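Only a single protein chain was left out; the remaining protein chains are all shown in position.
After this line comes chain A, so read on.
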Amino acid sequence: MTTGTNSSRKAMGTAALLALAAVLPLAITEPSQQNFLILMGAQMGVAWNIVGGYAGQVSLGHAVFYGIGAYTSTMLLTVLGLTPWIGALAGGLLASVFALAMGWPCFRLKGHYFAMATIAVAEIMQILVTNSDFLEGAVGLYLPMDRSGWGWLIFLSKLPYYYVILGLLVLTVLVSWAIERSHIGYYFRAIKDEPEAARALGVSLTRYKLIALSVSAFLTALGGSFYAQKEMFIDPGSVFAGTISIKIALIAILGGVGRLTGPVLGAVILITIEEYSRTLFGSTGSGTDMIIYAAMIILVAVFSPSGVLGLLGDLHRHLGRHLPGAKPAEAKTSAKEIRP
């Protein structure tokens, strides 16, 4: 089982993260595009991690939830004049319902097959939206410019947007943290590590996979609504694209799947490197940014399957062996010790 020192370290990590979140706006008064991309990426990564990391169900189609969130809040705003506070909530619920409808049949599939089914669902959805007259198809949707303020979540300066996405990230981390600590979190990990044992102990695999996917979908959709509010324009290519699905998963994998702060770390590393290589080489359209990005993906996949956090953990254990009085880090909780 998890030791006391381990869980207190985790609580300390979360507290440090929250403190950082509180201080960040003071330090960053003029948030750059890169700051936004990092927070938005981290939020999506943490949300993905709930189903892809803890429950081990690899979705490569999360853009479908992102797009549902963005389109729902935007349509409710432009057509019915509803505030995005309600619109985002509706988008989250719709994404959850979609997740249940999609997960019910798809969770019969394992591993590669499940991942492929999620790709297919997301691609089909993108094609349907692109060809929908009701949703303005490939043309996309503009948000109305005639209102602003906290009631409409539309601001003339960037800073309030920064507070909103920071708040959304903190909310997502807290939900993820609560799940990690609860019995549901243990079930998720049991499903991932020892599905047969979990089933034998009476854990309903499908039910908990559905819970993981719908919670993850809800939070991902909130991220999509935020994107729409910030950019004031959405089209299928910007919120339903397959590349978004891949980036969401990649952020979590790079940082370390199944760990609370892994995706946050992953977003910082991935977005920073991506943006730097883009500004350094990207303007020429030479593909250099793609090469660096790809090399990074391959290196992580080959040399550190548990992500950068895993790498740091190895380092910690390695150092711990040589420092007097230092205890090596505890191995992660095994599913065999879990009772329903």
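Please note the rule applied: a residue touches a chain if its C-beta (ideal position, glycine included) is under 8 Å from a C-beta of that chain, and two chains touch if they have at least 3 such contacts; residues count from 1.
Methods note: contacts and distances are computed from a predicted model.
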What is the protein name, per UniProt, of the chain that does not appear here: "Branched-chain amino acid ABC transporter permease", "ABC transmembrane type-1 domain-containing protein", "Cytochrome c oxidase subunit 1" or "Uptake hydrogenase small subunit"?
"Branched-chain amino acid ABC transporter permease"
Full-complex touch with the removed chain, picking from A:L39, A:A115 or A:L270, is A:A115
Interface residues of chain A (partner: the chain not displayed):
52, 58, 60, 105-106, 108-109, 111-113, 115-117, 119-121, 123-124, 127-128, 130-131, 246, 249-250, 253, 257, 285-291, 293-298, 300-303, 305
